[in-house]
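For reference, the structure I am asking about is given below.
One protein chain omitted, others in place.
Here the chain labels run A and B in written order, and each chain numbers its own residues starting at 1.
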Amino acid sequence: MAMSSTIPTPTTGSPGPGGFLVTLAIALIIMLAGIVVSVVCAVAVFAALNAVLPDIKLVQAVLVMLLGVAACFGYFWGSNRILDTIYPARGVHIADNINKANGIRPWLFLGPAVVILGIYLVYPVVNSIFLSFHGPDGRQWVGGANYAWLATDAAFRESMFNNILWLLVVPAAATFFGLIAAALTDRIGWGNLAKSLIFMPMAISFVGASVIWKFIYDYRAEGTEQIGLLNAIVTFFGGEPQAWITLPLWNSFFLMVILIWIQTGFAMVILSAALRGIPEETIEAAIIDGASPFQIFYKIKVPQIWATIAVVWTTITILVLKVFDIVLAMTNGQWGSQVLANYMFDWMFRGLDFGRASTIALVIMAMVTPIMIWNIREARKDMK
Amino acid sequence: MKTSMLVGAVALALSCSAAYAADLKFAPGEDARFNWKSFEDFKAAHDLSGQEMSLFGPWLSADKDLIESVTAYFEEATGAKVNYSGSDSFEQQIVIDTQAGSAPNVAVFPQPGLAADLASKGLLVPLGSETADWMKEHYAAGQSWVDLGTYKGQDGAENFYGFSYKADLKSLVWYVPENFEDAGYEVPQTMEELKALSDQIVADGATPWCIGLGSGGATGWPATDWVEDLMLRTQAPEVYDQWVRNEIPFDDDRVAEAIDAFGAFARNDDYVDGGTSAVASTDFRDSPKGLFASPPKCYMHRQASFIPSFFPEGTELGRDADFFYFPAYAEKDLGTPVLGAGTIFAITKDSDVARAFIDFLKTPIAHEIWMAQAGFLTPFKDANPETYANDALRKQGEILTSATTFRFDGSDLMPGKIGAGAFWTGMIDYVGGKSAKEVGADVQKEWDAIK
Partner (left out) sequence: MSTVVGNRPALTWAVHLAVLFLVALWTLPTLGILVSSLRDKDQLAVSGWWTALTASERNIVARAAPPDEAEEEDGRWVLKGNVFEGSGGKAAAFGVSSREPSAFAVDETAELRDGATVTVAANGDYVVAYPQKPEGNRGQRIFVSSVEPPRFTTENYENVLFSEGLGKSFINTMTVTIPATVIPILIAAYAAYALAWMEFPGRALLLATIVGLLVVPLQMSLIPLLRLYNEVGIGKSFIGIWLAHTGFGLPLAIYLLRNYMAGLPREIIESAKVDGASDFEIFRKIILPLSFPALASFAIFQFLWTWNDLLVATVFLGNNEEQLVLTGRLRELLGSRGGNWEILTASAFVAIIVPILVFFAMQRYLVRGLLAGSVKGG
């Protein structure tokens, strides 16, 4: 609330708590009416067209997509119309009406997103919080027992340690390589081809990725021909072949490489967009001032796209918190490579203990808090 | 409009099911080896036309075709339709589906431990004592199979939930007979002979064993089979049962002894292809290929009856590869213990068709159809051994029925967190150099944590 007073907006005579509730109630009514009407319309049109069109799944999918888009537009357009009808921007109460409409409109824009997020994400989180205070079957109240168990569990400490390692290494490395790739490929003729090739790992499912890396990390006994690239290189230089993913501590890094390999393409695409968004004049001015390409990159370009770098970093950090496919497929947390998400998966499906699994899930969610706080601060800065 | 479409879809589905039902592998009444009378009797007693049931299990591709060839006879007999679907993440999906209320009618559990967990949450339907009595009477070593399917329900009372159908044999050692001939080796009859043979092979400058524990996320499980087999060969079966139920701790001396017996093979650099360091990282699917290399990388491979599907293409059982019973110690008077595994059918959503399907599994024909094709063993005494597809299966069937002690794969009976987690990790640590006692203590600690 504090910030709303600092922003020069037309919200003069800001509504009290009662006014806020009225606003919310009106927003809710319009929102629900809009959603219901547009969904019902879409379903009706779908039913009508479905009877006419051939019974092919793909046709239905395209139809659903078109209707979905139409319903969304219909909702946003319709709800805005309703709002403008209730509070017309004319007549004697024009200022008051605009204020009221402006109070309600954001909620109309946010409506569908908030509803869907509520069902698909908030509800499961609440459910997890509930389960974390219950026993394995989710019925028996155990208080803080699950949390107490977590505090003493060695495997949890191991996962926590590994997760922190992952959090330190992967976002930094992926963003760094992505930035380098974005900066370099923008300067050359075959940059788009190069970009596509670096982006390619993004298109590979985790199952595919683990197959691919099996051909890198594969280990055959010393003396036989290696079919894993890494060991082939090591033996070529006279080294001793290693079973890479079984080396404690090191194996975490070998697994991280896979995620870095995948995520660099993501970082590159987003950062490349940001780099191209930097106005030419800024750079040209620097060139005239005699700045070297490296100076231009580090002193001018990077600061300009700092916000985007932060977004990429955040996104990859969050992905790392959730990573489990790679670990599950390559080591399943053995040889000391366990991470939190896989540990949770383990308790859920091997341990069948929803209480403990939920508790670990909440720890994963709690780890994102610093990023949330930082984002709130950034968002407040944006508004000024 | 909608209803007409629906009717059309139903008609289509029905016509499909009719087409399915006609597709029977062996024409009823033709081959005298099959017990067609049991089929006709079952057909006469059941009419469930137009009804459907869903069957969910771990079998995919070839195995899926096999189970569907069996359910086709059920469909033919009753007129009901069976929708089988398989998943290789069965263990997770059955948990999600039963918890969320979209359970299939019948689920096929590869691990009794998981079935027991679900039973304790009230997600399985008891089959009734009648079925338990039937199994006790008609299965070889019937009581042990009944025990396998008996779990505590939500109310804490023990009930019979799991119907065992399809068994695997674990106590087998695979070898290439001609390699043995070339080197002049004989198939060992006792554990002492097996060890002497291993030493002999080492003395001859070769490697006796191929052992691979790698299995992606499940790495370590092949070692648990070794330890269980050796447990049955070093201790009385009662000790095995106590161990599996954790009535003796995992770091008990007797458990450590069995683990070290495995270590005598796996932790001996001379014994295993690639040395000990290769054991944990070699994939269990690649491991048997060493038998067929030229020159052979190893002479023997201990693995369950399913492993021939990972032999090189064109390998003919009996000619290119064969197996012998993983022998028992002559000096310890423990008979011929056999370790096995199998799948358990349980009703997860009750219906008449599901009940009838379980009844169908009691007919000899339901076993014989699969026996006559591939990879199926059964302890069912009324099923005709003549119907086994080949000599190898028949020989395995004999090992199964002639066992003085039959025990189920212990890791499948332990809670999932142990049998499919801590035990695996422990074995990898053990192969990596930890002592058996330490490993046992680690596993025990984890077991205490879930009690």
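The rule is short, and it goes like this: a residue touches a chain if its C-beta (ideal position, glycine included) is under 8 Å from a C-beta of that chain, and two chains touch if they have at least 3 such contacts.
Predicted model only: the values in this text are computed from it and were never measured.
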Key: Options B:Lys136, B:Arg285 or B:Arg394, residue touching the unrepresented chain   = B:Arg285
Key: Contacting the left-out chain in the complete assembly, out of A:Cys41, A:Val142 or A:Val269   = A:Val269
Remark   = Note that chain B touches the chain not displayed via residues 56, 58-64, 83, 85-89, 93, 96-97, 99-102, 176, 178-179, 182-183, 283, 285-286, 289, 292-296, 306, 309-310, 312-313, 319-320
Task = Pick out the residues on chain A that sit against the missing chain.
result = 1, 3-4, 7, 9, 11, 20, 57-58, 60-62, 64-65, 68-69, 72-73, 76-77, 80, 84, 102-103, 105-107, 109-110, 112-114, 116-117, 119-125, 127-128, 177, 180-181, 184-188, 191-192, 194-208, 211-216, 225-229, 232, 261, 264-266, 269-270, 272-273, 276-279, 282-283, 287, 293, 296, 304, 307-308, 311, 314-315, 318, 321-322, 341, 344-345, 348, 354, 357-358, 361, 364-365, 367-369, 371-373, 375-376, 379-380, 382-383
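We adopt the following convention: only the chains that are shown with their structure count from here on.
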Query = Which integer distance in Å separates the CA centroid of chain A from that of chain B?
reply = 41
Inquiry  = Taking the touch rule as given, give the residues of chain A at its contact with chain B in the complex, in rising order.
reply    = 47, 51, 55, 137, 149, 153, 155, 210, 219-222, 224, 243, 245-246, 328-332, 334-335, 346-353
Message = So in the complex, the part of chain B that touches chain A is made up of which residues?
response = 1-2, 5, 91-92, 95, 114, 117, 120-121, 216-220, 273-275, 277-278, 280-281, 415-417, 420-421, 424-425, 428, 432, 446, 449-450
